[in-house]
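Excluded from the complex is one protein chain; the other protein chains are retained at their positions.
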Amino acid sequence: MTQSMLIQRFIGEPGGLLKALHALQNSNTNNFLSPQDLELVSGAFGVPLAKVWGVATFYSLYSTIPRGRYIIRVCESAPCHVVGAHNILTALAKNLNICTGETTADGKFTLEVTSCLGICGVAPAIMINDTVHGNLTPESLASVLALYN
Amino acid sequence: MLIDVTIDNVCVQVPTGSSLLQAAEKAGIKIPTLCYHPDQSLKAVCRVCVVEIEGQRLLQPACTYPVFQGMQVRTNSPSVREARQTIVELMLSSHPQDCLKCPRNLNCELQSLTQQLNITQSPFPTLPREYQSDSSTFSLIRNPNKCLNCRRCVEACLDVQEIGILYSTGRGKQTIVGTALGQDLNELPCVFCGQCLQACPVGAITEVDETERVWEAIADPRKHVLVQTAPAIRVALGEEFGMPAGAIVTGKLVAALRRLGFDRIYDTDFTADLTIIEEGNELLERLQHGGTLPMITSCSPGWIKFIEHTFPDLLPHLSTCKSPQQMFGALAKTYYAKKVAIDPQDIVVVSIMPCTAKKFEAERPDMRSSGFKDVDIVLTTRELARMLKQSGIQWNDLKEDTYDTPLGISTGAGAIFGATGGVMEAALRTVYEVVTGQELEDIDFKSVRGMDGIKEAQVELGGNVIRVGVAHGLKQARKLMEDIASGTSPYHFIEIMCCPGGCIGGGGQPIPTTNATRQRRIAATYQVDKEMPVRKSHQNEAVSTLYEEFLKRPLGFKSHELLHTHYTKR
Partner (left out) sequence: MFYRSHVLVCTGSNCNIKGCQGITEALRRELTRLSLEQEVRLVETGCLGLCEHGPALVVYPEGVMYVRLTAADVAEVAEEHLLKGRLVPRLLQPTATVDSGYSLNMSPFFSKQKRIVLKNCGLINPDSIEDYVHADGYIALATTLDTKTPTDVIDVIKKSGLRGRGGAGFPAGRKWEFTRWATGSPKYLICNADEGEPGTFKDRLILEGDPHLILEGMIIAAYAIGATKGIIYIRGEYDLSIRRMEHAIAEARKLGLLGQNILGSELEFDVEVCAGAGAYVCGEETALIESIEGNRGEPRFKPPYPAQQGLWGKPTCVNNVETLANIPAILQHGAEWYQQIGTANSPGTKVFTLTGNIINSGLIEVPMGITLREVIYEIGGGIPEGRSFKMAQTGGTSGGCLAEEHLDIPMDYDSLAGHGSSLGSGALLVMDDSHCIIDLTKCFLKFFVHESCGQCTPCREGTPALYSIIDKLSRGLATESDMRLLKRLSRTMQSSSLCALGQTAPVPVLSALVHFNEEVEAHFKGDCPTCKCHTARGGRQSAN
């Protein structure tokens, strides 16, 4: 399916523009919204490119820079904070040898921090793409990351 | 229905649906505002205008809050004063306060606010921003570091001009008005009209300042410096010196330019008359020989850039006539140079324009038909005012002066080029008489005047009915273009001005330019016309002489070489 067919069905729907951006980002191998993607949405929805850009840069689930195959998102809100989210972030950064916002050299992982993911029942928690991993300790991270090998 | 509202113990009656801001004005209180703009939708984002309403826990923005019967309002209570002050201090916390270097110094809404609220510094930790300033164009400089996120420019670009170059981007502290993908303006279909600049309360968008280059040229003894003034300058420049909007200052303008040291003071109205002759003949040519219709005027460079980007397939509809500014430049370095026997290389043409896009127009590669750059430097009305202020010339003391001949001779038809509908009216005055050979009795085409978005008229020309349409502001222009594209346009001839109100409302005019000031400048423009002894372009003797001595005939070889141009798809 071409990119423009992918978003066709969202035109005129409630929340359609956001859905189109989601669909394009998901189908992009670098997990981001490329300038071409944004232009496509601008044309299809009849919305100025600057506005599409404004929307894409407003929501944190969208990225306008290329990312790795797996996006690791570490919650840094209070519920995770008080049970040691910071240690998880530090351990992840060390383990992957990247800083927050960066992508590993092999293009596999991108490390991001995020506000609460609604999985505080098992805090500290992270999401890797759509999968949640909870009750983490710095020690248990290695086995979680190993799942993505 | 009228509603009773008490504001700071003063009772006023206002119509239902009024905002608190309007009610307060009636009570003799000007509530400070920032994101509020009289011609725009309400935004309520700056929060400077908050006031206390009895019975409400929170302060409310006066700009949006609707009045209700029996409302009790306090606009200067301790909590209002504290909030207002804190909000302005917060604005300052991320604002580079380099007023001394800022083009908006002394005409800045943030400055006025700090002055009104007696704020001398912000107690907040300064969190400076480090955005790149965009000086990629010949017209505008955008410095996001000064932006207060009021979004007035966004509305000007998106809703008035319907282009949408600027939009809010990012979130939280990173929120800033910017462009798609953070691109520079010269990479975008920005038309450089400067309506964003007109809307901006501060110095976040400014014109490219060329005053220094003019000072240099004037000071250079080898240079013969000509200045031309656009029709819209004489009804606006006075505002820069405290005169009311719509003051007619033609005589003082000429006197001031002479005092600055220009060698000749000429008038773009002269080439406006010339434009009518060329363009009128082009129209007749197209009408008679089945050329592309409707024909569209081409004197507004923002408009030209817009159609090149947005409707490239409609370019054949554009008149090939250059704008009056460029016709002037081309003639100055050919006809005039020869006449006064000065090497065109030593002639500097400066134009005073109400427009930021004119700076870009002068740089277009096709604007060198004299063999030199036809127009060397373009100043906006504001830049000219800046030079006058620098020079210490006392505006009030200036004695009126008159334009030099021959390129300063013009008619009322040239003068009305500055207002929306003016080019059309001037053209009709001439075309009618040329075609019918009869004198036009009522030369005032009132139906094409005024601030309505789209205006139209019909004239009978020797048995044929000619339909004309006028649009100003690119949102309106787009509508007419869409009709042409879909084959439903009823017109033969269309005038389009990029800026609302025409050139008198251009991006280079004194700030503020609102619809109210536009109205006044328009009225003044027609007053200028009315007071002119000659009011039809084809009766401009200097223009006739020009044809006899130099151009020979309209649309002739020389005209094509010097006065006509072509357009590029972008």
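Annotations for the structure displayed:
So that you can tell them apart, the chains are marked A and B in the order they are listed, and the count of residues begins at 1 in each.
Rule of thumb we're sticking to: a contact is a pair of C-beta atoms (placed from the backbone, for glycine too) under 8 Å apart; a residue touches a chain by one contact, two chains touch by 3 or more.
Just so it is clear, the model here is predicted, and its values are computed rather than measured.
For the options A:I7, A:L24, A:L40 or A:V55, the residue in contact with the chain missing from this view is A:V55. Touch with the chain that is not drawn comes from one residue among B:K173, B:R222, B:H289 or B:K399, which is B:K173. Within the set A:I65, A:V82 or A:A105, the residue that contacts the chain not displayed is A:V82. Summarising the interface, chain B meets the missing chain with residues 42, 44-48, 50, 58-59, 61, 64-66, 79, 82-83, 86-87, 90-91, 93-94, 123-125, 127, 148-149, 168, 170-175. Remark: the residues of chain A touching the chain excluded from display are 13-19, 21-22, 45, 47, 51, 54-55, 58-62, 76-79, 81-83, 85-86, 89-90, 114-123, 125, 127, 130-135.
As a working rule, only the chains that are shown with their structure count from here on.
Rounded to a whole number, the gap between the C-alpha centres of chain A and chain B is 45 angstrom. Of all residues in chain B, only 158, 163-171, 178-181 touch chain A in the complex they form.
Remark: chain A residues 35, 38, 48-54, 57-60, 64 touch chain B in the complex.
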